[in-house]
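Questions regarding the structure given below will be posed in turn.
Note that one protein chain is taken out, while the other chains of the complex remain in position.
On to chain A.
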Amino acid sequence: MTLEMQAPTPTAVKAGRVGSKVNWGLTLQRVLALIIILALWQVAVVVGLLPSITPGVIEVFGAIGAALTMPTFWAALGQTLTAATTGWLISCVVGVTLGLLIGTIRPLDRSTSVVVEFGRAFPTIALMPVVMLMLGATMTMEVTMVVLASVWPVLVQAILGSRRLDPAIVDTVQIFRIPRALWFRRVLLPSAMPFIATGIRISASISILAAVGVEVLTQVPGLGRLITLAQEAQRWDMAFAYLFFAGLFGWGIATLLAWGEKSLLAWNRQSDD
């Protein structure tokens, strides 16, 4: 995954807006690309290019169907999503608040820039043993890990977003003597929102990855735990099916957020022209 630390360009968003009618040609192309990839996979399995334990496409689809009827799967999915969502929401609130403060208070910005750069580049998963020691293999530990992994994109984007407040707006707010709290909520936050939205979207994907990753590596129940169990039982088809669901939910949330962003930040398309 690439962490592209910027807001989408207006032209890119505009191009997306044109597709409000269903673009059948594009849909067809996308389905075709998917079919080709699946076909290549199947061929690689049949020819023996991949290790013999790799399940074929049909087996995986069978396993996906089977998973849908298993109560344990739904319970695990619920646990993973709860942990991921909780961690993600905490990241959003903490990241946005801290980011806007850091971005607008010059001494704070200068003194924390190294910490922020460090945290952003830090392999969070390496912290897990420490967090495990402190909190045990619990939901709290999982949520903590999710926050540690997903807070950075929101934080960095909020800092960047708060720096781009237009000098003309700064003057306006001063002249009309807007109180600090109102300024924060009605001026700074919306002005930084196009940047923050990108951070929130990236952070949503990361939080799912982190939740599943923690579950794979520890005994915390959830989708990741099911994957480990399936591997231990040599049920590779099931392991792949669970992986598929982890990916599907990451993608689904990112798509949902991109859509929400487009309708909520309509003003941003025009303002940059």
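Structure notes:
One rule holds for everything that comes next: contacts are C-beta pairs under 8 Å (C-beta built on N, C-alpha and C of every residue); 3 or more make two chains touch, one makes a residue touch a chain; residues count from 1.
In the analysis below, contacts and distances are computed from a predicted model.
Hidden chain, UniProt protein name from the list "Na(+)/H(+) antiporter subunit B", "Sarcosine oxidase subunit beta", "Cobalt transport protein CbiN" or "ABC transporter ATP-binding protein": "ABC transporter ATP-binding protein".
Annotation: of A:Leu38, A:Ala66, A:Val116 or A:Val187, A:Val187 touches the absent chain (contact as defined above). Where chain A meets the chain that is not shown, the touching residues are 166, 168-169, 171-172, 174-179, 182, 186-187, 190-191, 193, 267-268, 270-271.
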